[in-house]
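Below: one structure, written as structure tokens.
All protein chains but one are shown at their positions in the complex.
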């Protein structure tokens, strides 16, 4: 069962509310003898941390992670790794006015209908603050994925897509948007400033790419790698769509266009002439880069009043004064990387269990 | 663990290869005392069955389902329901030439790399034939979902979208495409005929809508209804993208546009003024229709030769002479409905377990 | 979730009622390229089969297993293996009189209270007939456990224990009781004949031993090997107790007596001077033989009338005229072996996933 856990062999469970004492997670199933300290995790949290530019929530959280278990003398022991971050800047008074009112497009209403109670402060459990623990767990997953490089970038904001010809990973850390296209970043700076000033918010699309993934990860037919990736990415707050490789564009292709033709390299390696499949065929990785994209809706916490209802069944107007992200898609970039890492680590262990002697590269003949 | 199982409380496991003796599934966790006979399942299989028009594979399979366990005197007993369909028209000789060659865009290669062995006849386990058992299991799930209506339609073929203004559920069964727009159906008839004659294939998009879903289905944060739906739909053969509600379009919205504003109805019911959320907020159903779409790539089994490689590492050309669907998206329509039903049934039971007294409608105040 | 499934990576799901059309199981997660045909499974079913001596039920079932999926040209493919046995000698008329009456000590009552419906013919789903599929699945598990020998024996019947000094595996197949002590077997012949003639039944204890188990199987603290073994053996029909190694006797030991002292062998192997632990310490296998015992109560289907109640709340007397085992413990012997194999196979895969380079023997230093 998965309420608040994800993964099977490499499994993590998160807990905590936005304005509770702390948030945390338990990473279970990590192989032993992997060097791991807080210093392996903190840089990823720092990338995601709020308050770093005017384009993300101004909440100030140092987000210092502590490892409470599962390591000994700097290496993992194979036992559960408990990670925790104490909440500091909780400023709960900001949220009093949405205590009884439901923000349109927010989980306020559904938590009330389902549970009849909710920690309304800062969104409680439904807050994007939970994603800090995904990033922390993802940093552990990366340690399991030796030789795999996982990167993400924002490729569309407010309907404005990057120019793929300009795509440059080196640009991603040069602007506050994780944007791989310097020209697009310049445009977005203006657009998002305008949205922020007007109390609005914008949607976005994130692309995640994993290179160096061995072939064979995934399993028929409900343990498919793309099926688990879709679940993982769709579970991120505000995500409304997920695609693999060519994604929705594939619906407009012919069979000939869609086929990724293959040739042989000099050392028996399979060379693909394109990657519409996004590195996954039949639910199983091909050895090509695994490519996924997900759409993030604009945050529902905006300063513009919207028509809504309250707990008592009265019609009201709601606007949200708290500190929010004008484009939550930005901070979803490191979260997308983390989810990719978590899915791949789980599948790597699963694959190894059933196929211990499978090749780590797409070479033919197979063994 | 999910290799070949899906769901938790309402769980099904499928087995079988395209050209094996039979295919089947076990549905576990179905509540007792629900009337169920083969006649409840067969109509859904008949809708998905191959050989019904020139636009789907010409394989002739009666697809007669048998219930082998789990019912007694016409009702379910709470024990596992075993469903089986015998394979009849297996014509395996058609497949000899792809025994050692990998179709580009097909699971042939990845099964070989992962397992080092595969039943190549008709795609074996990776064949869309497996989806017959999803449809059968889905028919059982529908029995659990009293008051819920689940329908799907093809809304785009080969990049040609329907006109939403023409959307009419009554049209869906009036053409061989499950198309809700009579004008689009007419256009597609021409397009697909041309594609079929040229030995090509086309992609498509399917939309699934569930009406009458009670609020509260789903759970934070890895048991989200949309996360499970994404996994379910992405697990269907050839699917490359999934979206909920406004989906990728939400990436172009502002926060004001995206917000589904709410008013109160005369009996305390929450009325939404739009449904960009697709009936799900924070991973939990709102009581609005649950709306999902998924993109199906064109089948990789085409008559046009493509460059590829074989098991021995030689460069070859591949074309597929077997009987295939020029647009596999068509037969994915009943499969999409089935997956929606299976996810909802599982979540209904999960919700009931934790929240036995939750309201079945979105009314305020809650209880 | 486990209603009718057991295991995680090597997972099987059984279905079917005693007097339904067929019984079957799906074995999921079996590694590929393992030779497997019906001939690998049938001998184990033959050992368990009813009707082979006057001491087991006289129901005549050939119990011919068929493999419906998951193998190709005689080897496993890594996809789900579907096994089925058709029911033949169902003689349902024998069971009419317990249709509405609850046998004391039987699941009749609890199925009625839980589900409000049950297939009463031959016990339906609660019949020991289900264990045929455990034996079939266990035969597949054995193929995964290369180098591991799993044997079981009846060590106590009707309170009469074997003399451990006489324990001889070679005797087990020389008498109708799977008894390893020829003298005890001779005594039991008389006892059980008497019980059978008087319409009574007897309890028993089965011991299962697995030799050649590599160290390292199991995991802290809810994935312990002994915890899973306890679940597996307790799930067998009529089992009321499970113990590992010294078991309940350990409650009478001092710490000094209980400690299995260790010495080093000539090749770095750990030599244990006793095996009170039953091959498991801290939930993880030591490399010693894994030893478990389980207690089987006498069957509740007896010819002596017992006071009971019926579905309508009336007080009645019940006696069972069907063909039953005077000592169900006998046929539990191959079932115990199967469950041991299934647990070990699952844990072998789990261990391999997390610790791919762990040693296969208890040698020190470790690697």
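In this document, chain identifiers A, B and C correspond to the written order of the chains, with residue numbering beginning at 1 in each.
Just so we're on the same page, a residue touches a chain if its C-beta (ideal position, glycine included) is under 8 Å from a C-beta of that chain, and two chains touch if they have at least 3 such contacts.
From a predicted model like this one, the values you see are computed outputs, not experimental measurements.
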item: Option from A:17, A:61, A:228 or A:256 whose C-beta touches the chain left out; value: A:17
item: Residue touching the undisplayed chain, where the options are C:112, C:189 or C:211; value: C:112
item: Of C:75, C:182 or C:270, the one touching the omitted chain in the full complex; value: C:270
item: For chain C, residues in touch with the removed chain; value: 1-6, 8, 14, 102-107, 109-116, 125-126, 130, 156-159, 195, 200-205, 215-216, 218-224, 226-235, 237, 240-264, 268, 270, 273, 276-278, 280-287, 295-302, 304, 306-315, 329, 350-351, 355, 358-359, 362-367
item: Contact set of chain A toward the excluded chain (per top definition); value: 1, 3-5, 8-9, 11, 13-17, 20-24, 26, 28-29, 32-33, 66, 68-70, 72, 75-82, 114-119, 124-125
item: Residue ranges of chain B at the interface with the undisplayed chain; value: 1, 8-9, 29-32, 78-79, 219-220, 349-350, 352-356
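To be clear about the criterion, only the chains that are shown with their structure count from here on.
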item: Remotest chain, chain C as reference, centres from CA atoms; value: A
item: CA centroid of chain B to CA centroid of chain C, Å; value: 39
item: Chain A and chain C: spacing of chain centres that average the CA atoms, whole Å; value: 45
item: Residues of chain A touching at least two other chains; value: 1, 8, 219-220, 350, 355
